[in-house]
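Heads up, one of the protein chains got dropped from this complex, but the rest are sitting where they should.
Per-chain numbering from 1; labels A, B and C assigned in written order.
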Amino acid sequence: MTKPQTKKTDKRVGLFVCHCGVNIAGVVDVEKVAQVMKDYPGVSFSANYVYMCSDPGQQMIIDTIKEKKLDSIIIAACSPTLHEKTFQEAARLAGLNPYQIEIANIREQDSWVHTDKDKATKKAIRIVKGHVEKAIRNESLEPIKVDVTRRALVIGGGISGIQAALDVADHGYEVLLVEKNPSIGGKMIQLSETFPTLDCSQCIMTPKMVEASRHPRIKLLTYHEVESVSGFVGNFKVRIKRKPRYVDATLCNLCGECEKVCPQVVPDEFNMGLSFRKAVYLPFPQAVPGTYTLDAANCLGLSPVRCGKCKDVCDKKAIDYDMKEKIIEEDVGGIIIATGYDLYTMQALGEYGGEKYEDVINGLEFERILSASGPTGGVIRRPSDGQVPKSIVFVQCSGSRDTEKHLPYCSKICCMYTAKHSMLYKHRVPDGQATVFYIDVRTGGKAFDEFYQRTVEEDKVLYIRGKVSKIIKEGDTLIVWGVDTLTGKKVEIEADMVVLAMAMVKADGVQDLLKRLKISTDIHGFLAEAHPKLRPVESLNAGFFLAGCALGPKDIPEAVSQASAAAAKIGDLFSQKELSHEPTVVPADDEKCSGCAICITMCPYGARSMDKERGVVVVNEVLCEGCGACAAACPCGAAQQRNQTDEQIFAMVSAMLGE
Amino acid sequence: MKIHYYPGCTLKEKTTALDLSTREAMLRLDVELVEPEGWSCCGAEYPLTEEKIIGLAAPARVMRQVRDEGGDVLITTCSFCYAVLKRTNYALKNDALKHKRINAFLKDDIKINPLTKEKTTGFEDYNGEVKVLHLLEYLRDYVGPPKIKSRLKRPFPGLKIAPYYGCRLLRPQKELGLDEPDNPHIFEEFLELMGCTAVDYPFKQECCGSYLSVSLPEAATEASYRILRAARMNGAQAVAVTCPLCFYNMDKRQDAIRESFLDFGGLPVLFFTQILAWALGVDKSALGLAEHAVPAAHLFEDKPRAEVTL
Amino acid sequence: MYEPQIMSFLCKWCTSAAADLAGTSRIHYASNAVNLRVMCSSRVDPQHILYSFREGADGVFIGGCHPGDCHYVEGNYKTLRRIALFKKMLPELGIEPQRVRLEWISAAEGKKYAQVMDEFTEQIRALGPLNFNEKALKREEQKNE
Partner (left out) sequence: MRVKLKAGPEPRKFIDRIEELSGENVYACYQCGRCSAGCPMAAEMDYLPNQIIRLVQMGLADEVLRSKTLFLCASCFTCQSRCPKGIDLARVMEAVRHVLDPKGKDAFGPNEISPELARELPQQVLVALFRKFSK
């Protein structure tokens, strides 16, 4: 903590004090500031002017820099957020390095907040002095330049991932689309019809899937999982695990003979376990890529000794029990994460039967029951006995908006899909009774409220305002305990089936990956935006972009918009010749570094690592965002932030506090 | 082994069956139950406003006595006592103000030795040191299923029993922490351990009407009826309870239930400790079966009869 | 009236922006603090605080983003831990821990910034001048005796 020497510097510093009309000059005696600073060590020029940001003001700066051969300038004016760029540009025109410009904020943080002229002037002088001390010690810096690999990785093959991949590919860049399941399509391909237009989800989804698979610049990696990502924006190295499908996709001609002979029957994930599939299966008829997959976990043993029936019947010799897991490595410049969501578990809702009642199902299960390609061929039948339910109760906010035990947020789409569910039910079972329990009906969206009103008015769905407390079962009938808060009556309704509008939650399967990628998430595990308003599809980690329900609950158009926005951001990134990165990073001084590695643990970006041979820390400056946490932690002063070194801070403090 | 046991008022006078069967059963698991000296009524209801905290004094005093006798665990079987003791303990641990006020009040408590008439006062603060356990918890976590299993003499093969938790064992979960309020298991696990089949039915955690059985008997009658009916519909041969008041509402009031609800066929109500005691080989005479309004003795046969017509 | 000297370290993204907002909103507050803008509150080294006291500050203020809002993911948590520990050390040096204040003030909280500045100034005024160097000198003398 030695007091910094007033550097014997040959540097010529110039000071320009702005009046900003009366905004500054009305409170701060700008003439006095300029006058006092004239004699301050290091200051070669000091002047004041009515509007520094005006054209003549800037010209004055440019001319003075040239004329007085200034090495560094301080503009005492408004907040740097307003005109730092303006003045940097002016200085650049005069041939001065932009990192030699200091803005001393004497407006927002002085003249506008104080009334005592004397005190405000003194404070302005202190502020300016501090910046002079900093300027004396500023280095000229150049932005760090890096090349860009113009190739994108999209993680997740649902509607968001597919849309993002298509857009990036259409911009002219190559895309790797990684999906962990055997087919792309995500949750949207499971839906029946979509609100509020009631167009068939599969009909609008499958063309997109086919387009993605045929696009010359999209490489589809289904049944693959991203293992790890290293590197930095523009230059990522990705390790991707290829899971063995045991069926050669290029040979499989979908004849289906293998499926016929396979003896292993397991619940079908695509139909939410409401029907069965074989261990060798096609996830759904329109699956992309169109190939069978042999699910090793349920196969009798991947060996002709154990079974081997599927291999025997395959004419194309597509089945290969010896297929192995493989890691592939790819270079990409930017990454879009579109890993989707899951539904909250039934198990967590003990009062609604937990998993005990077969006929209490979630919204996605009901989508399958409604779907023409679903387990019941589109006829609404309940899971327990296949009867057509004469009464269905829909429970909104199942798990949502519950700060106490479940999830505090609103899942956003349930109001609309419940309206859709109850409407479709009434269309298929006109004499059936549909009852919806709701707390609020939220229909903010194009044609949403009209759709909801239609459900109530035309389809005569009974909306009851109240939250269901409990569901019990008597014989084959479910009894729903609810309340109508509008009439103040406790109500009990018999139902043949109950559909819970289950909360949307983070996708469980990708949480490990996100941790490995150091992608920050919010407290609910959804991806965190760089800025919730102004950078909604970017991650704080440079080069990562976000789309879809992985960010939080949303409907299809919103997910698609985000996907296109993320793709546009990738386009931005790839359109640059080279990337530049702020040079105000924190390098490690080899001479001073003791190799204690404390700074490595401080860095949230993994920019610092140990050079084991030399026993010192090395810094990947491209990864460093310049927060300075490491600099504050470094016990030996080896980590010094460029243009905000400890010496600069000490000098500023001395100048700002001294008389 | 000696363990502190808080029977509570009702067990001493009215439902001796619960007390007796508990003691006998525990002896067969090598546990002798000792009562803290000079215990008083816990107050039955935990005070629910921030100003009526004097109700915490009695239970705190009981637990302090247990601590001063060197005990670290206090067992109860009555759900009311369990809730009051455990919640008081929670408050003394987590609410600094209540801790201060109750201890200030109890400090000058006077204890008189019955023999020497010597007076003691100036007690040390009670900070929630004693662990309050329901017997079900104690059996599961301290005695353990393997030991209990090894001591079983007369398990109940296939006897279908509906466990009834009621309110006081489960809620509020944050303070009691015995089990999930809407998805509890501990009672079922106990019954399965006894060789019974635990009947799943949706009313196991619904209220029996509690003290309203005095001020508004019709309400308690209906509440109890709904529980018993659901248990019967799901095939139960009896309902097992832990609480004397639940027992009163469901057993003693069954005549009233049958009068109001003609479809109801009756169902015996047992204390869980009667099941435990019998399974461990305790003599039938020590089960207190004479206290039951609805005959239950037929369930405690070496070969229990499947059904009894009432 | 005694006017305390306060050194403020403000994070660029939140508290400095809040100070700017107080300005645009023309909220008046005590002029005792001089601000030094850092990229993140986690850039503030306890040494900077001690140095400020040595250079005549009577109070040191550190402003950062609210927990969870840090521009650098978790810098403010590091600050929180550092400052909490540092404040425990201060009495050893004869400095009242109240002379160091850490606050989370978001870019939207211009009013809060002004209030905190007034409050902190009053708080330091009540504590009186620190006279760090004199005290240090005295301690040295005592040691030597």
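Quick notes on this structure:
Just so we're on the same page, a contact is a pair of C-beta atoms (placed from the backbone, for glycine too) under 8 Å apart; a residue touches a chain by one contact, two chains touch by 3 or more.
Since the structure is predicted, the reported quantities are computational estimates derived from the model, not experimental observations.
Considering the entire complex, the omitted chain makes contact with A, B.
Considering the whole complex, the residue from B:Val31, B:Ile75, B:Leu135 or B:Cys167 that touches the absent chain is B:Cys167. Screening B:Lys131, B:Arg154, B:Lys252 or B:His298 against the full complex identifies B:Lys252 as the residue touching the chain left out. Across the entire complex, the residue among A:Gly14, A:Gly482 or A:Gly552 in touch with the chain not shown is A:Gly482.
Considering the full assembly, A:Val468 is the residue among A:Ala338, A:Val441 or A:Val468 that touches the omitted chain. In the full complex, subunit B makes contact with the omitted chain through residues 8-10, 13-15, 41, 43-45, 47-52, 55, 78, 80-81, 166-167, 170-173, 181-182, 205-207, 209-216, 219, 222-223, 244-245, 247-248, 252.
Touching residues on subunit A toward the chain that is not drawn are 351, 397, 401-406, 439, 465-470, 481-485, 488-491.
Just so we're on the same page, only the chains that are shown with their structure count from here on.
Put simply, the chain farthest from subunit C by mean CA position is B. With centres taken as mean Cα positions, subunit C sits 34 Å from subunit A. For this pair, subunit A with subunit B, the centres built from the Cα atoms lie 52 Å apart.
The distance from the centre of subunit B to the centre of subunit C, with each centre set as the mean of the Cα atoms, comes to 57 Å.
Within subunit C, contacts with two or more other chains are made by no residue at all.
Taken together, the subunit A residues at the contact with subunit B in this complex read 349-351, 353-354, 356, 470, 472-475. Listed in rising order, the residues of subunit C touching subunit A in the complex are 5, 7, 17, 19-24, 26-29, 31, 34-40, 42-45, 47-48, 50-52, 54-57, 68, 71-75, 78, 82, 114. Residues of subunit B touching subunit A in their complex: 180-183, 200, 202-203, 230, 233.
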